[in-house]
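Below you will find the structure I want to go over with you.
Heads up, one of the protein chains got dropped from this complex, but the rest are sitting where they should.
Each chain carries a letter (A and B) given by its place in the written order, and its residues are counted from 1.
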Amino acid sequence: MEALNKLTELSYALDTFYFLMSGALVMWMAAGFAMLEAGLVRAKNTTEILTKNIALFAIACIMYMLCGYNIMYPGDAAVNSIWPGISFLLGEENTVEAVLGSKGETYYSNLSDFFFQVVFVATAMSIVSGAVAERMKLWAFLAFAVVMTGFIYPLQGYWKWGGGFLDELGFLDFAGSGVVHLCGATAAFTGVLLLGARKGKYGENGEIHPIPGCNMPLATLGTFILWLGWFGFNGGSELKLSDVGEANAVAMVFVNTNAAAAGGVVAALVTAQMLFGKADLSMTLNGALAGLVAITAEPLTPTPLVATLIGAVGGLLVVLSIITIDKIKIDDPVGATSVHGVVGIWGLLAVCISNPDATLKAQLIGIVVIAGFVFVTSLITWFIIKVIMGIRVSEEDEYHGVDFSECGMEAYPEFTDSSKG
Amino acid sequence: MEALNKLTELSYALDTFYFLMSGALVMWMAAGFAMLEAGLVRAKNTTEILTKNIALFAIACIMYMLCGYNIMYPGDAAVNSIWPGISFLLGEENTVEAVLGSKGETYYSNLSDFFFQVVFVATAMSIVSGAVAERMKLWAFLAFAVVMTGFIYPLQGYWKWGGGFLDELGFLDFAGSGVVHLCGATAAFTGVLLLGARKGKYGENGEIHPIPGCNMPLATLGTFILWLGWFGFNGGSELKLSDVGEANAVAMVFVNTNAAAAGGVVAALVTAQMLFGKADLSMTLNGALAGLVAITAEPLTPTPLVATLIGAVGGLLVVLSIITIDKIKIDDPVGATSVHGVVGIWGLLAVCISNPDATLKAQLIGIVVIAGFVFVTSLITWFIIKVIMGIRVSEEDEYHGVDFSECGMEAYPEFTDSSKG
Partner (left out) sequence: MEALNKLTELSYALDTFYFLMSGALVMWMAAGFAMLEAGLVRAKNTTEILTKNIALFAIACIMYMLCGYNIMYPGDAAVNSIWPGISFLLGEENTVEAVLGSKGETYYSNLSDFFFQVVFVATAMSIVSGAVAERMKLWAFLAFAVVMTGFIYPLQGYWKWGGGFLDELGFLDFAGSGVVHLCGATAAFTGVLLLGARKGKYGENGEIHPIPGCNMPLATLGTFILWLGWFGFNGGSELKLSDVGEANAVAMVFVNTNAAAAGGVVAALVTAQMLFGKADLSMTLNGALAGLVAITAEPLTPTPLVATLIGAVGGLLVVLSIITIDKIKIDDPVGATSVHGVVGIWGLLAVCISNPDATLKAQLIGIVVIAGFVFVTSLITWFIIKVIMGIRVSEEDEYHGVDFSECGMEAYPEFTDSSKG
């Protein structure tokens, strides 16, 4: 009996540690988004995007603590399966007695779960910042971050992961191709629609002017950081590690996450080579991310070979999607809509390939509900912010770079000619 | 019995692994300081600060192995509570019998403890390098690193964490707002005092010339690295993980560490916006670090909301402190004195807010003892080095950049005009 109790405690410690390490890896994704986006914008807009990235992470942590977590995981406080109750996090924790008496139900620290979840909401918000880069007012963006991380994300998250109606419907989304990536991409897309394209992106005669990123090593670093962080993102979403079956599952998730990213890289690289005649690095990076997004909805049931193929389809799709979205003159500087939105949908549909519990109907409903809900609420939010404070910087500020107008500081003061447009 | 013994061994393995993972995260902070400082200096002084950062880490590891660890944690070899004994690390480890017979006293590998501690001393030393940037001789700095990491840091560390008189007095410092951050900041401050300001920083008529950092993405990356590493720094300082109470404690430390950083970001961003009318990125980054330093003395007892507020006060303080220190013409290029010193003191005082065991008196004594001891010993050390080899490069070398004079190598040879001053 003493041994069994000690064993239960040790198991609790291991699962808690697994949550915390996974959460630390997901937190690290914030640095990945910051570097990726800083590498893909122009030098004159770099300080601002860095500021946005660190500030949105902080806002996400505070808002999710204040209300988001309780909206998303209300526990017994839920009013019904659509609208949860709201209470506040006080740092309450499981007692030894509760753990020992729970027959394995209570097997990790509440706060480790909060930590894991809070870094997820930051990920969703990070997706938005790249898409609206180079032309949005900093404080308008941060105002949106407050609403997104405190209310929009948690509410749709509750519908699936909190046990709400999407979960009851049989919608499957292991680690968040929908709840996180499609959600973030939809919010980003809404912002892009309201903002309009960057000056100079589309010519008067319909021609498209590519605006190359200023620092490709940073973009590559960001991609590698995201790849690493994704092991926490998907690997931690198994939510348990401490027996043979769960340990095997976590290992499978790691392997498949890696395999899908590899598939995405190769597919995007080959596609770009065939379409452009060159090994386009930015497409290759987006291919890696697409592979990761694609496998996120179901990294457990495919074999590694199937995971590679799911990622490869993601890598192919992301190249075609980026080209198409550019053609219809929706200006998303980092391709966030394609990577997280289009490929997020692919990931949700691909669950049906390997998981016999999935139904195409439930997956489609989930996609429509998440995209629809986030589209409407984001549009309203952006619109209100636009009316109150405006969302786009002046043409002159955009010309000189938002670094000056928003942050009063250049990112590379010694390397670039600040008189350059 | 067999089960209980195996359980004790498994528990030992988990706690050891927890130490090693925490230590790896703290080691990663060395990269964070290197990137932060490389981003905040001018291009012409970048190679030198990178060289300092990697060399100080190596020196810290060697000196702490040779003598620092035994000074700080003398075990039975301590002569008394002021002056410890000195022996040398031979890699001795706990036997299975010792572990099983210890009734839980010996619950992790000695070498994992050494690994965790050795990366801490490197952190303390990293704080110094930024403050003396752009004008100090490289080898003078490294000579100071030998003394600091081998003797000054370990001795004051012994007074608290090794069970010395500060510990006996009831001084509380969970993960080192005092032992690490105030210690490093004081040594940095002493160096700055002896060195004087950079040429051109303060004009003849009392005006202050800002010298912007050359690479803000690097500075931001460094901040994110430090944020991640801090989960090891504070999280590992609970020193045990393997039962329900300890696992809960480690989770609380992770959550509070993250919350305080978030609070620091928002407070510094808002303060900077109000004072300067711009969202100053470098202040925001320092706000994140200030939040982290502030919570380091007590990341366990506050609720997450209180932790956020403790961090926010840190973020506010760091902005005011950087402005003030600049006004009194103490030239600290990266704000290390403010981030680690002023906010370190705030962190030590803030222990009294949430921990009923803390007394203001003991905290004040700890602050005075650490700052006083490090100030005096550092001053003597810097002075001796100055007499023997000089600590400041020539005016001409400073003008052309210490990269040429100290390292013979430019950091960005293709990006900057090397004829530029």
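The rule we apply is simple: contacts are C-beta pairs under 8 Å (C-beta built on N, C-alpha and C of every residue); 3 or more make two chains touch, one makes a residue touch a chain.
Note that the coordinates shown come from a computational prediction; the quantities given were computed from them, not determined experimentally.
Looking at A:A34, A:A145, A:L172 or A:A259, the residue that reaches the missing chain in the full complex is A:A259.
From the options A:Q156, A:T190, A:N215 or A:S321, the residue with contact to the chain not on display is A:N215. For subunit B, the list of residues touching the undisplayed chain reads 2-3, 6-7, 9-10, 12-14, 16-17, 19-21, 23-24, 27-28, 30-31, 34-35, 38-39, 46-48, 50-51, 53-55, 57-59, 61-62, 65, 88-91, 93-96, 99, 108-112, 114-115, 118-119, 138-139, 215, 218, 221, 406-415. Mapped onto subunit A, the footprint of the missing chain covers residues 3-4, 7, 10-11, 14, 18, 21, 25, 42-43, 212-217, 220-221, 223-225, 227-228, 231, 235, 241-248, 250-252, 254-255, 258-259, 261-266, 269, 273, 276-282, 284-285, 288, 303-305, 308, 412, 415-416, 420.
Note that in this section only the chains that are shown with their structure count from here on.
Remark: subunit A and subunit B have CA centroids separated by 32 Å (rounded to whole angstrom).
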